[in-house]
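What you see is the complex with one protein chain gone and the rest in place.
For chain A:
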Amino acid sequence: MAADDDVESSSEELCLFYKDREEWKDVTPVPQDDGPHAVVRIAYSERFQDVYNYFRAVLKSNEMSERAFELTTEAADLNPANYTVWHYRREILKALNKDLKQELEYISEVIQDHPKNYQVWHHRRVLVEWLNTESNELEFTALILKIDAKNYHAWSHRQWVIQTFNLWENELAYVDTLLQDDLRNNSAWNQRFFVVSNNTDCDDATVEREVTYTKEIILKAPNNESSWNYLKGIVSTKETIFNYPGLDEFCQTMYDKQLKSPYLLAFMVDMCEDKLEAGVDKETTLSKATELCTLLADTIDTIRKKYWDYIKKRLVSRFSEN
């Protein structure tokens, strides 16, 4: 909090309080009111108090003016999470028919300072909706993702922009660059599925390409939850994982090399279950599946022992020859 205090004291030196400005003399400020019985002892920044006293006043009188607009800028600057301020600002933007492109530039700055704030991203989306243009949304979200590749708001906004303005073309390539940076980025894997499932029919060629792509990444870092989830997800659009060509050998090879990743083993358990459902090699497969579950429960993934015991029990009760 100390850093915020420093910023505020320097701003206070530059700006006149609203209560001291001639052009605001016609407005009666509305003080903080936390309820009828609260005794409010105010010790926080005078500037904050001043700005919000006047904000509450114009909100009350519903003033739609340039000075009220500037006031919202200050109010948002002091507390960007205040949703009432942003809502009011949007009303003024409309009422005064203000330059939305300029507003887009403004909100870009604010988002960069507060990238995890719901209100500023929603504000941006509304602006883009009003402008009805893709503007530089892909570029902007990429900028934010460069700083934090998992920013949930950025991804969500990006998805909306892509869907609304049909910007699918280069998205897979973009996702690939992020995965090159961090192959454990679950958001990037999710985006991959988003593109493939929305923009293609998940045809055989696409799925094959995706499976090859994912297998390569798994080989680089086998203990990666996202890549295994994706593999299962993408194959499942077409086929059970057991039936998909090459996956059985792919897993078995890693297993034989003593690679004891819990995700590999979990995937193999899933494949066994598919095999059992198809009635293939029941006895051997069940034995293999229960062996894997035991390994996971007792050695490899002991924190989830209860889960693996449950899976083993479920497999046995469903498929044993009793």
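Please note the rule applied: contacts are C-beta pairs under 8 Å (C-beta built on N, C-alpha and C of every residue); 3 or more make two chains touch, one makes a residue touch a chain; residues count from 1.
Just so it is clear, contacts and distances are computed from a predicted model.
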* Asked: Which choice in "Nuclear pore complex protein Nup85", "Geranylgeranyl transferase type-2 subunit beta", "Ribosome biogenesis regulatory protein" or "Glutamyl-tRNA(Gln) amidotransferase subunit B, mitochondrial" gives the name that UniProt lists for the one chain left out?
  -> "Geranylgeranyl transferase type-2 subunit beta"
* Asked: Which residue among A:73, A:108 or A:159 touches the omitted chain?
  -> A:159
* Structure fact -> Among A:27, A:59 or A:251, contact with the omitted chain is made only by A:59
* Structure fact -> Touching the hidden chain, out of A:47, A:90 or A:116, is A:90
* Structure fact -> Among the options A:186, A:206, A:243 or A:294, the absent chain makes contact with A:186
* Would you indicate which residue among A:164, A:206, A:236 or A:294 is in contact with the undisplayed chain? => A:236
* **Missing-partner contacts on chain A, residue numbers** => 1, 4-5, 30, 32-38, 40-45, 48, 56, 59-60, 79, 81-84, 87, 90-91, 94, 118, 122, 126, 129-130, 150, 152, 155-156, 159-160, 163, 184-187, 190-191, 193-194, 197-198, 221-226, 229-230, 232-234, 236-237, 259-262, 266, 300, 303-307, 310
